[in-house]
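All protein chains but one are shown in place.
A and B are the chain letters, set down in written order, and residue numbers restart from 1 in every chain.
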Amino acid sequence: MDELIRILSYFVGIAAFLGLNLAYLGWVERKGAGHIQRRNGPKEVGPYGLLQPLADGLKLMSKQLIVPDNADRILYMAAPVLCMVASVILFVAIPWGENLVPREFDFGLLMIFSVASAAGLSILMGGWASGNKYSLIAGTRAVSQSVAYEVPMLITAITIVMISGSMNLNEIVRQQAGGFWHWNFLAFNKSIFMPISFLVFFTCSMAETNRAPFDLGEAESELVAGYITEYGGMGFGLFMMAEYANLMIGCSLTTILFLGGWQCPFGIFPGPHWFLIKMYFLIWCFVWIRWTYPRTTLWGLLNLSWKYLIPFSLVNLLVTALFIKVF
Amino acid sequence: MSTLLGQSQLQETFELNIGPQHPATHGVLRLKVTMDGEYIVKAEPVLGYIHRMHEKMGENRTWNKFWPNLGRLDYLSAIAYNHGYAGLVERAAGIEVPERAEYIRVITVELNRIQSHLLWFGAFVLDLGGFTPLMYAFDEREQILDLLESVTGSRLTYCYFRFGGVYNDIDDDFITGTRAFIKRFRPQIPMYHDLVTGNVILMERLVDIGHVSSEMCRKYGATGPVLRGSGVNFDIRKNEPYSVYPEFDFDVPVYTECDSMARYMVRMKEMEQSLRIIEQALDKIPDGPYIAEKVPKMIKPVKGDYHFAVEAARGTFSMRTVSDGTNQSYRMRLRSPTYSNLSLFEEASRGMLLADALAFMGSLDLVIPEMDR
Partner (left out) sequence: MSGYFKYLFDGIKSLAIGLKITNKEFLTKPITLQYPHESVKMTPRYRGHIELIRNDETSTHQCVSCGMCEKGCPSGCISVKSKKVPGVKGKVLTAYILNFTTCSLCGQCVENCKFGAIRFSNEYNLASRRKEDYIFNLLERLHPEGVPEPKVDPELLKKEQEKKEAAAKAAAEKKAAAAKAAAEKEAAEKESAGGESKAEEKS
């Protein structure tokens, strides 16, 4: 019975937290983009445009779901749902605070990586099933991008696992206790290349979540809207929300692995608030970067991955192994 | 790239329709693209979606009534087109233009050129996926539009020039406003270079992409920044001087790299040169009438064949007319620069990636209503 209440309360908690975040990250992005571009962003609906996400949601929900003639009906409908479900499931393993974990897995990191791969699959599904050439090109692009960036991301994650000796996310955070100089991204006693490793992971999570400048899947000036070209109404809405959910997962994971999760930078009062502060800061960096840079091409993307990120992460893996052996 | 295509095991191609409504084509241009994966085998531009028969209209109207059409060809550098027509008819009918009018013409044309390049800059970076520079460029562009509105009365489709001068005189507010704008805009250009030009992602997408040799330019008759980006120093303002341009000291930026980056840099430098011209013109502008006094109401040029070319923002815009001595043109011919600039797209884009081809198209700076006329 206790277990049931626990599951229920976490379910409701995560659903509420996610719902709020997915709606308002859109607002943050629009507002941020606005101010970066010398304009205001949403302003009219509610104070500071705060009711804008509500209005957008209502509009999307009230729209008719149209399935194109050429589309594969079942896959077309299933793709956004799969994308959303896969992203939401990931939240089960995130340790928000020391005791605030929906489910503490021993293999939390592995679980996140394996389930997150489904996002790439759902994009390909959506692109293929739409029966549109633009969508198809976008789908294939997104998959090649995911594959290319999962390699350095996993190698970097393995480095962290080697340092911590555990795949339990909460355990990884616990080992970073006591001030920001103990956090993994400054752990020079483990490997001198940890800051670079952090940057590699950050870049990879940006590419994995299909965010600009790596938004090849929805390159609007080339492929109209990429894999969401044929989606309208809530199908589009689900893809958008899944994108923000993935963004949150990417930032949470970076926070956990490199920035000490719920640890306080000065070693006092650790708790979920520190986790949220770090996560939102990273999300803001994503928004900031998105509205600053132009888009890369497929070749540029693959070059970056194979020429820079993978060698760097491999070197860091070797150096870390050396440090562990020597010290 | 072609070797890559040759080695491809799957020689299956598919056709992709880009346009007439597509975010990258900036207008109703249609590209019929045959693709091999992400590579372009053949890209065939299809025109005619906004053809309005401007040439024919020129033959069916009196000389005066053709004015509004000039603002609707290239709606981004309309004043240069006004200049082309004014010059043509003045040459045909032998109308003398007061010096002050010529100075006003040069100032407005150059402001218009900066405005056009700013919009191109924003839209081009938007093609490459960066949204923010567009907004910065529009901020500056808005200042120019306000200035031009205060003197011409319109914001986009200018109909400002008249035979023998301009519609109305410029005032001191305009002169001080223009000086203030120059002061404000000068420091913005390095900011654009920091934000956009130096950016490694942008370099990767522009350097060595979209090679257009000077031979290809000659073959297709490309002019303007496309030609100057291919290392050919050709600018009507210098090579075939008209108006009061010989009195100003300015350079023609030429880059020999022949790639998208070269065309980009030519336009960015041209903005600086236009600022120089405007500054000199504001200093030198003489007093006097802004329109010639003896302009006949009904213009009847002597029988003959006349031609006049100006340097518009996108290249050489030249007009040719055959007059039969009546108050209408017998034959009106408009040579639009972007039509020639687009015609090399098919040859140059062969074997390119789709993303690169669209970036290359952006670097050609196309205005579709001007191409179709």
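As a convention for this text, contacts are C-beta pairs under 8 Å (C-beta built on N, C-alpha and C of every residue); 3 or more make two chains touch, one makes a residue touch a chain.
What you are looking at is a predicted structure, and each value in this text was computed from that prediction instead of being measured.
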### Summary
Filtering B:L195, B:M216, B:V232 or B:V252 for touch with the omitted chain leaves B:L195
### Query
Of A:N21, A:Q37, A:N210 or A:T320, which residue touches the hidden chain?
A:Q37
### Message
One chain is left out of this view; which of B:E149, B:D208, B:D251 or B:E347 touches it in the full complex?
### Response
B:E149
### Summary
Logged for chain B, residues touching the omitted partner chain are 61, 64-68, 71-72, 132, 136, 139, 146, 149-154, 157, 159, 162, 167-168, 191, 194-195, 198-201, 203
### Query
What is the set of chain A residues that contact the non-displayed chain in the whole complex?
32, 34-40, 43, 288-289, 291-293, 307-308
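FYI, only the chains that are shown with their structure count from here on.
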### Query
How many Å are there between the centre of chain A and the centre of chain B, using C-alpha atoms for each centre?
43
### Query
Inside the complex, what are the residues of chain A that reach chain B?
33, 36-39, 133-134, 137, 141, 212-213, 215, 219-222, 224, 291-300
## Note on the structure
Seen from chain B, its contact residues with chain A in the complex are 14, 16, 22-24, 38, 125-132, 135-136, 139, 195-196, 199, 201-202, 204-205, 353-356, 358
